[in-house]
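Of the protein chains in this complex, one is absent; all others appear in place.
Then we have subunit A:
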């Protein structure tokens, strides 16, 4: 009897495990877009009217518990980065066009290979030590250390000698030359146009971490419970997994700080609306699905700003071999450009976006978020906007040979064989995912393409796509692009994350040219022209159907002022204030 009980319990446990498997794949709204990073900027001015006020406490909400890796060098999830941005800042900022701007560090370069950086003097860490270039060099050496367990080696990889340092062949990184406490010369292994945007731009405080072995850094107290930075607020107290208390850092280098305190609270999505209404939280990023509920609240204002992520429906056009980094095989089913275009015309993307993103997203026609400086203007670049046109879709399918020959109501392929489009979408606990995926297959069925939907558990989903699993034919996905607008990592034929396995040497050449300093020099317009050329090609060839780009949504209590948001994120928290 007793034994049975524990067996029962075990089964319950297994059930629980499998239930979570099914239920909790990720955060609601934008699981599909793998993270869209924010960094700084301007456009929408909200603000309670009037002059900035001194003092007061702002309660800042986040909807997922941080993991507690409060260091830019070690953090893994966006939530942790949200916490970090309140107490630390980057040496280099990005403006609303996502172009680098001096913050603590300014720079000069002749050839995009050798950069001279100059730091502001008198910048203080929260422990009172002065920030010098040595802290930055220390960060490089940490990231390039063989024991470093974070994911950011790639941001120092391009410095000359980083590879040798990592392999233990050198004691220092040869490309980094400290001139004095405020000046450093950095040499990259070759001249690239995006060397600066790729470079690691956060210092690490050598004064506290200098003696900690790199392997133990991420677990150290400094990262977990007493992190310091150079930002306008310093961390006072951390209650793991639920809240963080920040207070004004009086020795902040860059002007006055308005607020006395910021309290960061973790809040479950189910409570967000109530907490906003009651004024329990002053500011929080919203999921699109909460938008319609928050809009009617009188004491809360919603601010939206462009995001850096887009959603798409991809076609598997080939198979990729990761060992040789080449596309080894071409899959015939979706090679017809007319078929892909017709499937694009068949989807009413505006209607779909309105229904599932509540107006917090815009239809896109290219795989570059509109806010990037290299995004093509649809009209100017003469991109095909693929307005919803089922009749045209039908005509195109007829012309391409996809005709219904056995009168079952659905088209057959040009060889006369049954043609079924298999569409995959990731499944999490979010119930709207299935309906939004269903909606897409229905658009296709309306023009006579038989479609089948498969919902795949989200953790398995990207794995299957990455490995070119034969059961994935067309798939829903999303990408967040960073501040570097170069799409090479997601589009070139030798890239693992080129999920459609799009293989077009001409397009790849354009991407290479845009990064080739011998061709574009330092002329941004020249680069932009090449990227626009490339966007014309992928807009025409539609290796993926571009669906929408998301907006970031922030809800703020009316008493909050001084905030500005643009594509790179919010302005410095130093400027925020609250009125009583």
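By definition in this document, a contact is a pair of C-beta atoms (placed from the backbone, for glycine too) under 8 Å apart; a residue touches a chain by one contact, two chains touch by 3 or more; residues count from 1.
In this section, contacts and distances are computed from a predicted model.
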item: Name per UniProt, for the chain absent here [options: "Lipid II isoglutaminyl synthase (glutamine-hydrolyzing) subunit MurT", "N-methylhydantoinase A", "Ferredoxin oxidoreductase" or "Glutathione transport system permease protein GsiC"]; value: "Glutathione transport system permease protein GsiC"
item: Residue touching the undisplayed chain, where the options are A:270, A:324 or A:406; value: A:270
item: Contact residue for the chain not shown (choose from A:67, A:404 or A:541); value: A:67
item: Touch criterion as defined above, residue of A:99, A:354 or A:457 at the omitted chain; value: A:457
item: For subunit A, residues in touch with the removed chain; value: 2, 5-6, 9-10, 13-14, 16-18, 20-21, 24-26, 34-35, 37, 57, 65, 67-69, 74, 76, 149, 151-154, 218-219, 224, 237, 239-245, 261, 263, 265-268, 270-271, 274-275, 277-278, 280, 322, 457, 459-460, 462-463, 466, 479-482, 489-490, 496-497
